[in-house]
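Down below is the structure, laid out as structure tokens.
Note that this complex is displayed minus one protein chain, with the remaining chains in position.
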Amino acid sequence: MRIKEHPILGPLPVAKEVIIIVDGKKIKAYEGEMISTAIVASGIKTFRYTSKKKEPRGIFCAIGRCTDCVMEVNGRPNVRTCVTPVEDNMVINTQEGLGIWENWRGGG
Amino acid sequence: MEYRRSLLEKTNGIITLEKIEKYNGYPSEERFSKGPVPIIECIEEIPCNPCETVCDRHLIKVGKPITNYPRLIDPDGKCTGCTKCITICPGLAIFIVDKTYSENEASIALPYEELPIPVQGEKIVGIDRAGNSVCKGFVQKVLSRKNFDRTHVVTIVIPKEFADDVRYFKRIDE
Amino acid sequence: MKTELAIIGAGPAGLCAAIEAAKNGVDVTLIDENRTAGGQLFKQIHRFFGSEEHLAGIRGFEIGNMMLEDTQKYGVKVLLNTVVWGMFPDLKLGLSNGNMVSVIEARRIIVSTGALENSLSFPGWTLPNIMGAGAAQTMVNVNRVLPGNKVLIIGSGNVGLIVAYQLLQAGAEVIAVVEALPEVRGYQVHASKIVRMGIPIITSHTITRAEGDSCVRKAEIARIDDTFKVLKGSEMILDVDLICIAVGLRPLAELCWMAGMKFDYLPQLGGFVPLHNENMQSSIEGIYVAGDVAGIEEASSAMEEGKLAGIAAGISLGKIVKKQGIEIINKAKEGLRALRLGPYGDYRQESKEKIVHHYYAA
Partner (left out) sequence: MATVLKKADVVVIGGGAVGTAAAYHLALRGKKVVLCEMRNIAAGATGRCGGMVVHCYGRFLNIDKTDYRLKFTRANTKIMKEYQKNFEIDFEFRQVGCLDIAIDESEFNDLKRLIEIQRSLGDDEIELLDRKETLEVMPNLNPEVIFGSRLRKSDGNLNPFLLARAQALEAQKLGAEIVTHTKIEEIVIKNNEVQGVKISDGIIESPYVVNATNGWASLLTEDIEVIPVRELAMVTERLPELPPQPFEMLCNGDFAYGATQTVSGNYNLGGPGPARPPDYNYFDETIYADEVLRVMSYIFTIFPGLSEVSIVRSWVGTMGFTPDGMPSIGPMPGIKGLFIVAGFPAGMSWAAISGKIASEYICDGKTSLPINRMNPGRFTGKPKVQWPQPYDLTVCHDFLTKGA
């Protein structure tokens, strides 16, 4: 959940509210924050399932290095949600294995 | 959670009065009788000396190199209890103990960086260096100055015999 | 695109290098893949150690803000959201920003790309909400969101101890800090603080298993002997929903490998470290390294190494008068020497001397 009041950092900075759609559900987010922030704030911890063993995975490094937090964003899989800021009505899906490339020019 | 107690029993990393006495020195009862005394509980050679530079009366000595153990040099009780040293210390390892607060009570000014900030008069439990609750007391004063950069100085009052052990507190209602 | 000095990574080392060089007339381009500069500074809400020159007593993110202002003041060109995807032999850097790909040519390069947290494998280690302690610190202090409420921390170095405190500040309950070795690894002052606040530090213990489904739910810790063998029967199951791994960091030196730098293996400095001399010049002419990429230390040393590299590059570019440059270099070296003392500093000083020795021997 979001840290509304922090002893050192003070209150949450005011930011424009945006809506993102995660697995079909509308979730509130703040402009400029990372996708992973909004996802974790909404209580979701699993971002993807691995392709072979279908195991749940979530944030590990939070600095865009380990790719364990990748999800499908606007029809493109493998997007590192910990370093990608949210945009209004972004469509985000939990990634199953290698994910589905929707409107990809290279798509089959 | 029942394992809470068994975990606490096994804990390591507790700083002891002997070590403080050995590395930083601990005020004598005679020095305590003169008024507030900063207690520095920083028993390792770590490269750090803001406590030395912040004291307007130059009562804390580190010297060169800055890994020397910090020591209070204030035999005549020049310390005014201004608490600058408490809030500058990166390790939150400095407290001011005033055993002259009252006949059988002592006050302890300690750094506090959590929410909610305590309120004057609030009932508290005194916690020692190992995390154990050892006595009851109350919040005597809360200082929240801008130049303390978000570290508040909470002064609690507890029975005098615990003044050498209590270094933290918890609210009663918690 | 051409520049005199390209600096890769705008953390404490990169920022200091950029400021010191630009202050002395060098045309600097500072490149960082993130949306904001500052690197680890902005998740460090605690006060820095060191002395006045190291800006001790000031909180990490305040230092970050001060440096961002200085970069504007001294005219540093800052390229954010820009990934350096390649460092090529003739001091060329491949950049990409969005889907715009370009190549920048520099006369000198400073690599200050920082470090990555180590992971630790145990049954269940890939479960969601088992993350690096630095990652949790970023989530809490930068992204302002608490990933879990009942936290177990593995590793009692400064990162483990500080993150335990900062999770508590953010309102989480820290169940315990678990340490494999018999004694606490980080500064005593950090340990004393969390112990008095009720967080037990359990030494000679490690995590043997984690369980959960869409999130970690349980962690099993157990006592181990000095050969790290688990003592049967000493297992304890803890209810947790977040496990933070604080078992050290390693340099993020892919660009250094790619450019063909020579390396040394020094576990005390995080593993494979690019060879460099006392002025941070790497084994490749014209390329310097600074900060955690040149050996894991803390932000204060990274800042001093950044100054060192910035000035050394400025001198070799002929833009900084040698005499004046040497003064700043010696001051930075004094700053580093002061930080590399005592039980937590001696081994780093010794390792750094070994690197410089191998640099000249290679």
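Residue numbering begins at 1 within each chain, and the chains themselves are lettered A, B and C in the order written.
Note that in this section contacts are C-beta pairs under 8 Å (C-beta built on N, C-alpha and C of every residue); 3 or more make two chains touch, one makes a residue touch a chain.
Worth saying up front: this structure is predicted, and the values here are computed from it rather than measured.
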Shown chains touched by the chain that is not drawn here: A, C
Contacting the left-out chain: of C:Trp85, C:Trp125 or C:Phe272, that is C:Trp85
Touching the absent chain in the whole complex: find that residue among C:Gly94, C:Gly171 or C:Gly286. C:Gly94
For subunit C, residues in touch with the removed chain: 85-86, 88-90, 92-94, 99, 101, 103, 258, 260
For subunit A, the residues touching the chain missing from this view: 51, 76-78, 97-101, 104-108
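The rule we apply is simple: only the chains that are shown with their structure count from here on.
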Could you tell me which shape the graph of touching chains takes: line, ring, star, complete or other? complete
Pair sharing more residue contacts (C-beta pairs) when A-C is set against A-B: A-C
In terms of mean CA position, the chain most removed from subunit A is B
Give, as an integer number of Å, the spacing between the C-alpha centres of subunit C and subunit B. 31
Using CA atom averages as chain centres, what separation in Å is found between subunit A and subunit C? 25
Centre to centre, by mean C-alpha position, how many angstrom separate subunit A and subunit B? 43
Can you list the subunit C residues in contact with two or more other chains? 59, 169, 171
Of all the residues in subunit B, which ones touch at least 2 other chains? 113-115, 150
Can you check the complex and tell me which residues of subunit A touch subunit B? 5-8
Residues of subunit A that touch subunit C when the two form their complex: 1-3, 6-9, 12, 33-34, 36-37, 40-41, 45-47, 50, 55-66, 68, 83, 85
Can you check the complex and tell me which residues of subunit C touch subunit B? 46-52, 56-59, 62, 156, 168-169, 171, 175-176, 179, 183-184, 187-193, 195-203, 205, 236, 238-239, 338-345
